[in-house]
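Yeah, one chain of the complex is gone here, protein chain that is, but the others are all in their spots.
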Amino acid sequence: MSEALFPNAELSEEGEFAGWSYWSGDAFEAHSGPFFMRRDPDNGEYVCAFRAEDRHMNGAGFMHGGCLLTFADFALFAFAMEELGGEMGVTMNLSGDFLGAVQNGSLVEARGEVTRGGGKTLFVRGLATADGEPALSFTGIVRKISQ
Amino acid sequence: MSEALFPNAELSEEGEFAGWSYWSGDAFEAHSGPFFMRRDPDNGEYVCAFRAEDRHMNGAGFMHGGCLLTFADFALFAFAMEELGGEMGVTMNLSGDFLGAVQNGSLVEARGEVTRGGGKTLFVRGLATADGEPALSFTGIVRKISQ
Amino acid sequence: MSEALFPNAELSEEGEFAGWSYWSGDAFEAHSGPFFMRRDPDNGEYVCAFRAEDRHMNGAGFMHGGCLLTFADFALFAFAMEELGGEMGVTMNLSGDFLGAVQNGSLVEARGEVTRGGGKTLFVRGLATADGEPALSFTGIVRKISQ
Partner (left out) sequence: MSEALFPNAELSEEGEFAGWSYWSGDAFEAHSGPFFMRRDPDNGEYVCAFRAEDRHMNGAGFMHGGCLLTFADFALFAFAMEELGGEMGVTMNLSGDFLGAVQNGSLVEARGEVTRGGGKTLFVRGLATADGEPALSFTGIVRKISQ
């Protein structure tokens, strides 16, 4: 079960993602990513992104499926942030269709939406691209954990 | 798309997984895991395993969903190894149900099966546990890439 | 959302499935099926079954994917029956991998298990066969609705 505490995001201050937010308190995510998010200045949508590096690749020289799914799990919580309203959530299901190989060096971005919110169970879907080409179509179910 | 070249596995020579195989040529997997596999001496089934450490945890102190899915992607190829017969494969779909939080220090194991093989498309399912408790139920579709 | 009230099952009194239970109060299921279930006399497992007929076929002469998924949704509740303990449940997610074409006239059977129960959310998986050949691998998430 994947859990994330939202208020703890930090702001990236340098490099390609200066001005984007990320979570530094999540060991696996910091180690795999970090992954970044911001609101698209044009339309207010949440956008998630990272740059593909050697360490994200598999033995065949493409991005590991687990890396894309880790990014997707991050993105679920970014897209659901307002619905979560500061509460914690856990991923109940994450399903991914691998649309195309992601090359080293490419810019991976994800956009998505809450398809059903309003209660304790949030349904989310998203689409990740690599340099604009289809990479991963994903859906997730997140359950709010009240404290 | 997650690709793996099977013949390159190495044998772990020390520690808890001495005698188990792993792939060292897969950057993301080596970094996230490594994850280990062997045949169960009792029944010949493939078993995959790793030990949960700090670096696999999320901000809430449980294992990150992306870590479990990366392990599941590894396990798909372990379970499909004979069907792949040395050919490469790519993951087309990986879907996971998160059954319970995985605690730091626990032993994560996965067992599974090819539900349909015999062609270029392999269907696989598996179940991961943490110290014997349900952790992840997963299904995957792997497509052979002939070279 | 797929809902079912368990205590209302009836017993089939004739034909191939004499002695098996089915629900007559579910219009879509009665119309698509009916689908039958019983406990395997050998091991106590729940088994679900029906016989493929013309009306279950698609335009290409094989069983329609929607028919198999309707049967799978039925089977989720059969496998979860004890965990539900007479309460209603709704399907939150149902995912199916189509393993092989189902021919007219074949006997379709499903077996499965609750991979995680004990709370309000039940995780289930199953495998359907047609005359013993792989037909559908499925997973589902069912949520109990307390009344």
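So that you can tell them apart, the chains are marked A, B and C in the order they are listed, and the count of residues begins at 1 in each.
We adopt the following convention: a contact is a pair of C-beta atoms (placed from the backbone, for glycine too) under 8 Å apart; a residue touches a chain by one contact, two chains touch by 3 or more.
Keep in mind the model is a prediction, meaning the values are calculated, not measured.
Shown as candidates are A:Ala9, A:Met37, A:Ala52 or A:Leu99; the residue that touches the absent chain is A:Leu99.
Contact residues of subunit A toward the unshown chain are 93, 95, 97, 99-100, 115-116, 123, 125, 127, 134, 137, 139, 141. Mapped onto subunit C, the footprint of the missing chain covers residues 1-5, 8, 23, 25-29, 31-32, 54-74, 88, 90-102.
On the side of subunit B, the interface with the absent chain consists of residues 92-93, 95, 121, 141, 143, using the contact rule stated above.
Throughout what follows, only the chains that are shown with their structure count from here on.
Copies subunit A and subunit C of the same chain sequence form an interface built mainly from equivalent positions, shared numbers / all numbers used being over half. Comparing each chain's Cα centroid with the centroid of every protein Cα atom identifies chain B as the most central. Centre-to-centre separation of subunit A and subunit B, using mean CA positions: 22 Å.
Mean C-alpha position of subunit B lies 29 Å from that of subunit C. Residue numbers of subunit A whose C-beta contacts span two or more other chains: 92-93, 95.
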